[in-house]
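The other protein chains are all here in position, but one chain of the complex has been omitted.
Going in written order, the chains are labelled A, B, C, D and E, and every chain counts its residues from 1.
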Amino acid sequence: MPYLNADLVRRVVRQALEEDGAFQDVTTLTTVPAEQQGRGVFLAKEGGVLAGLPLVSAAFEILDRSIEVRASLVDGAFLEPGMTIAHVEGPLAPILSAERIALNFLQRLSGVATATRRLTEAVDGLPVRIVDTRKTTPGLRVLERYAVQVGGGQNHRFNLADGVLIKDNHIAAGRARGLTLGQVIAAARAGAPHTMRIEVEVTSFEEAGEAVEARADVILLDNMTAAEMKRCVGMIAGRALTEASGGITAANARAIAESGVDIISSGALTHSAPALDISLDLDTEAG
Amino acid sequence: MPYLNADLVRRVVRQALEEDGAFQDVTTLTTVPAEQQGRGVFLAKEGGVLAGLPLVSAAFEILDRSIEVRASLVDGAFLEPGMTIAHVEGPLAPILSAERIALNFLQRLSGVATATRRLTEAVDGLPVRIVDTRKTTPGLRVLERYAVQVGGGQNHRFNLADGVLIKDNHIAAGRARGLTLGQVIAAARAGAPHTMRIEVEVTSFEEAGEAVEARADVILLDNMTAAEMKRCVGMIAGRALTEASGGITAANARAIAESGVDIISSGALTHSAPALDISLDLDTEAG
Amino acid sequence: MPYLNADLVRRVVRQALEEDGAFQDVTTLTTVPAEQQGRGVFLAKEGGVLAGLPLVSAAFEILDRSIEVRASLVDGAFLEPGMTIAHVEGPLAPILSAERIALNFLQRLSGVATATRRLTEAVDGLPVRIVDTRKTTPGLRVLERYAVQVGGGQNHRFNLADGVLIKDNHIAAGRARGLTLGQVIAAARAGAPHTMRIEVEVTSFEEAGEAVEARADVILLDNMTAAEMKRCVGMIAGRALTEASGGITAANARAIAESGVDIISSGALTHSAPALDISLDLDTEAG
Amino acid sequence: MPYLNADLVRRVVRQALEEDGAFQDVTTLTTVPAEQQGRGVFLAKEGGVLAGLPLVSAAFEILDRSIEVRASLVDGAFLEPGMTIAHVEGPLAPILSAERIALNFLQRLSGVATATRRLTEAVDGLPVRIVDTRKTTPGLRVLERYAVQVGGGQNHRFNLADGVLIKDNHIAAGRARGLTLGQVIAAARAGAPHTMRIEVEVTSFEEAGEAVEARADVILLDNMTAAEMKRCVGMIAGRALTEASGGITAANARAIAESGVDIISSGALTHSAPALDISLDLDTEAG
Amino acid sequence: MPYLNADLVRRVVRQALEEDGAFQDVTTLTTVPAEQQGRGVFLAKEGGVLAGLPLVSAAFEILDRSIEVRASLVDGAFLEPGMTIAHVEGPLAPILSAERIALNFLQRLSGVATATRRLTEAVDGLPVRIVDTRKTTPGLRVLERYAVQVGGGQNHRFNLADGVLIKDNHIAAGRARGLTLGQVIAAARAGAPHTMRIEVEVTSFEEAGEAVEARADVILLDNMTAAEMKRCVGMIAGRALTEASGGITAANARAIAESGVDIISSGALTHSAPALDISLDLDTEAG
Partner (left out) sequence: MPYLNADLVRRVVRQALEEDGAFQDVTTLTTVPAEQQGRGVFLAKEGGVLAGLPLVSAAFEILDRSIEVRASLVDGAFLEPGMTIAHVEGPLAPILSAERIALNFLQRLSGVATATRRLTEAVDGLPVRIVDTRKTTPGLRVLERYAVQVGGGQNHRFNLADGVLIKDNHIAAGRARGLTLGQVIAAARAGAPHTMRIEVEVTSFEEAGEAVEARADVILLDNMTAAEMKRCVGMIAGRALTEASGGITAANARAIAESGVDIISSGALTHSAPALDISLDLDTEAG
């Protein structure tokens, strides 16, 4: 199901190539003649989950349509160090000019997919979904959410326009006008499209109780310990979905999942995933 | 001298706001009335270097021109935990809708400036410049290079189009056609604008020797130990500038600088700088 | 709560002005000198609901910043024939060049708001919400949805990306693979963000039963009579929200609402609302 | 001769698909696997004139290049209820995601072509041309003018920049400065490119006389009865082209044409043409 | 009447500034501190007609809103060597960064206006209009046509879409299908909007006769001598407008105008007008 539209991929990659000056790569244009051919191989240098092949293909194709990319794997494949990911072959100069952008996207998205995989593995067997947040790289949200899916995770709301999440400041704004949490939730439900659930962020057992009374559909338990979460989940008793958020790591994810929450969200999946080490080894021909 | 054009800032921020759905923030629009006012304060939660205030102002202004941002500090200021960075005041709803984007840019760029500062402090007193690389976030290169300057660093070439850097693959491509390194350098010098220096990446003492013989203007010593670098610098003896690259950290930067290199470049400044912890504390009024 | 971001309004209006050649209006530029002043008044020619004033202001401002628009009413006001909506005053030439675009948006959006109002009035006092659909004018969805809100209606999902609506073809696609409706719903729930409700379109009492058994959150009753809907609503008994769709008119809306459905959606609100008759009467001065 | 540039079609359709979220259709992506195939047929549900096939092809191609559209008819074909318009075949998921946009354009443009056809048939045999106006949908003027041509009509000026039409307000502006209609016309003729005719809008026999005396090339008779028009046409006696405008319907068009006017313009062709009923019936395969 | 929309001016100028790297002017940013102030004066170095002041203002404003431009003259003013055109004052760095773009537009457009003026002066007192052609600089057509107006000339059709000009190849295409010139003209008249005149390019007296018989509205006499044109004009005898084209210079324009043609068009006005010599003399302050 992870899906990236080809048209959209081309536009993102083209902008990155322009930013990088790849259409006027002065070093390559002065040292590599147009007719010289080359070939290269993308190799995994560490284990992880592959994500971003469509961007690699687009990067080379935009530079020169005669470059051929032959993938040995597909997005979602499990990488072992040394595994061959894809071959690239064609005129060497445009291969060199696009190399960094291609690698950059592949390493970054594979990093996100791999970080996601670590978290989904940590909760293996438990009925919980791992989701991303809005803490994505500006301009790359569609890509990074795709990588989260490739890594076995799922997506939270895409942005402020397509999901309701009542946060502390919304609640405080209501209280300043004399509204209870229930009244704030009712306002959101009354105004939001009926296709959206109403999610509310709470920071204590008491607030969680207030939220479930106010018929929130989803209750985000913010920065609680696994024990606190467990207590909240027990009290909520299935009357709302529960989402754990704040400080999730591969180390503590299982404990948190065992608290019984339905969803674990992690901003680190996108804002702090280290790039996966992937290399492009090139081989050049004489002419 | 660090400079960000206001027009350019507006365009980057507007795209980020659109991606985040900030113009149709369903939660805020349903729970906060247009006339409710609010005020907030940006606070440093950890020490570091501030960078990104122009983006904060732009984010709020694009949402609503009547929001006022009053900065207490300027980009480049040294932050201590608890310091007030800026105040924001105006209609609460658009403040909430722009909050995440404003913080996101501020944290990210302050993170880059802070990481740069760590490195410049590590080499304090030594005649070396700390520079960035092309390993920046796609779409944000101008901003991240600005943050590097704010942190006391300097910029490498902007992209492939505005600087010559002959890498291993360019050299290999030449060798495959029977060219020596000197001939590859000569080709670059002959073809590149005369305003550009010719920089060459080498990985050994021997290659460094070959490069200096071939009259490279700058020699990038890739992934060498401080000792190897020192040997190269001694041999080069001022006939070319020297740039150290690969695996630079705040811990090893001083040792590397003491090898006598003129420049230290670090991709980590931009691709791995942790976001700086900055909060926006909001206060709402009844009407 | 209806909200239109000023930045977004400017972009839509500028494109319309460009398409209409308003920046090079040859008739006006050749017959009206730049210094001639004029004033005009927007008048309602028929009753309805006003929507679109921000676009009127933007149209004149983009042509010439010295044109002043003073609104007598606000979006959402009830218009009686002859009522004054707004005054415009300034250099006559740009007023004439922007006139059609300003009126065009005002008439179209007021038409949508008025049609929505007719429907909300028809169901006055009943616990049902009137919502739009995706059958909007290409390029104008944000504006038309705003007009629906101004008219007292609410919005359905914005587009395919921000809400789940399982239609006959999705169900058929599942059945072709041997899946039950319940299994199709389960697939959507498993894959969609947890912030989204799962809505299913059904065309018969039997399908409605199947959908509610399969735990759909919202059941769209497509093209049923009020009697059929009533029977479905009774059977569903609050276990899911119900949405009536297909052939809704101001004439039959009340009967349908009395069937007990929670939501009535109408594509006609946007694709068939007649433009509201509003005029701009101009007065010119000698110089 | 009706012509739509393929490049331009792609841009309009892509924007519509983006607005509709078709690149992230959550329902389809979660319920229809990428490998499932489907086929569909576009069927006329009522009689009319077909227009818009290039947009249908573009919509599917942008979603997925492997979708094949095979048209059975061409734009301009006369549709009878039940006639097959085109077949679509390929991966089912992108077919579903593009379906609404494809149908939307096809129904809308066929509606314009059909409305135009009704009017051209109403004046069949008479020496009059049916033309559109500037009252088109914002952003779709090129498409709707194409549909008018497909329906047998012709186009008026494209916009304010490419044709002269002196309206009441231009005349009034001149009179306020002491100019006669003749002087206003002279100003337009002196300033406009010599490739443009000068058209003047009049509302009475007297004004028509004044306009013809002032050597207008085209006289627009605004909102007159057929009898008034006939009187004007007789008086003008071929010294200028005459255009009838205002309140034209298929019912009164013939009477108006018989008044002897050369051109009949109708804003309703584009702003009020009902969409033509066309369906897309889909058939899915198991895999 | 010459008019340039401010919005459009900003977009063109911004693109030019971006192309020129003015937002990252490394020389200025490293050698001129942000607080240093400067002032400058635009001076005419040769006689001519001024055109392009709005672009000058836009260039400086886009770089820095605090720069003030005070014009001493207006577009259309006659320049004598040494005359002061405008003063600019404010922060020196952005003045330096925008200087070249500002001057470039001012010199280029003033050059076009001046060349136009030379031609209009050459035909002074004769009833002929001097017009431009489509031979403009790609991307700058709106600006260059404005400059032609500023210089006292007028505009031909803007582009292929807004005027009919039947050229030799159109005639040949018709003849290849067995059509006479009259039939080609009839086809254009039948298909083109009724607001357009039909212009035909001819290269001989015989063709001119054929065109006038075929009721062309405008006849373009291509590359004829003044004597040939006079003969054609006499034969046409007012039945069509006549346009002289091909090889027009200030030296031969009067003779050609005396042949009695109504219009003289010159591609050289835009494609070969030498830039007018205008300087920007700068003065800097200490701080």
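Following the convention adopted for this analysis, a contact is a pair of C-beta atoms (placed from the backbone, for glycine too) under 8 Å apart; a residue touches a chain by one contact, two chains touch by 3 or more.
Predicted model only: the values in this text are computed from it and were never measured.
Colleague: Taking the complete complex into account, tell me which visible chains touch the one left out.
Modeller: A, B, D, E
Colleague: Determine which one of E:6, E:83, E:192 or E:250 touches the chain that has been left out.
Modeller: That would be E:192, which touches the missing chain.
Colleague: Going by the contact rule already stated, which one of E:165, E:214, E:240 or E:253 would touch the omitted chain in the full complex?
Modeller: E:165
Colleague: Among A:14, A:215 or A:254, single out the residue that touches the unshown chain.
Modeller: Residue touching the absent chain, from the options given: A:14.
Colleague: Would you write out the residues of chain A that touch the absent chain, in ascending order?
Modeller: Where chain A meets the chain not shown: residues 14, 23-24, 29-30, 33-34, 62-65, 93.
Colleague: Using the touch rule from the top, list residues of chain D that touch the missing partner.
Modeller: The missing chain touches chain D at positions 1, 3, 5-8, 142, 158.
Colleague: If the hidden chain were put back, which residues of chain E would touch it?
Modeller: 12, 15-16, 19-33, 36, 38, 92, 96-97, 99-101, 104-105, 134-135, 137-141, 158-167, 169-170, 172-174, 176-178, 184, 187-188, 190-193, 196, 271-272, 274-275, 282, 284-287
Definition applied: only the chains that are shown with their structure count from here on.
Colleague: Do chain C and chain D face each other with the same patch, meaning over half of the contact numbers show up on both, or with different patches?
Modeller: Both copies, chain C as well as chain D, present the same residues to each other, with over half of the numbers appearing on both sides.
Colleague: Determine the centre-to-centre distance between chain A and chain D, using the mean Cα coordinates as centres, and give it in whole Å.
Modeller: Centres of chain A and chain D (C-alpha means) sit 45 Å apart.
Colleague: Give, as an integer number of Å, the spacing between the C-alpha centres of chain D and chain B.
Modeller: Measuring from centre to centre gives 52 Å for this pair.
Colleague: For chain A, jot down the residues that touch at least 2 other chains.
Modeller: In chain A, the residues touching two or more other chains are 1, 158, 161-165, 191, 193, 196.
Colleague: Classify the chain contact graph as line, ring, star, complete or other.
Modeller: If you draw each chain as a dot and join those that touch, the picture is no line, ring, star or complete graph.
Colleague: Hey, which chains are touching each other here?
Modeller: A-B, A-C, A-D, B-C, B-E, C-D, C-E, D-E
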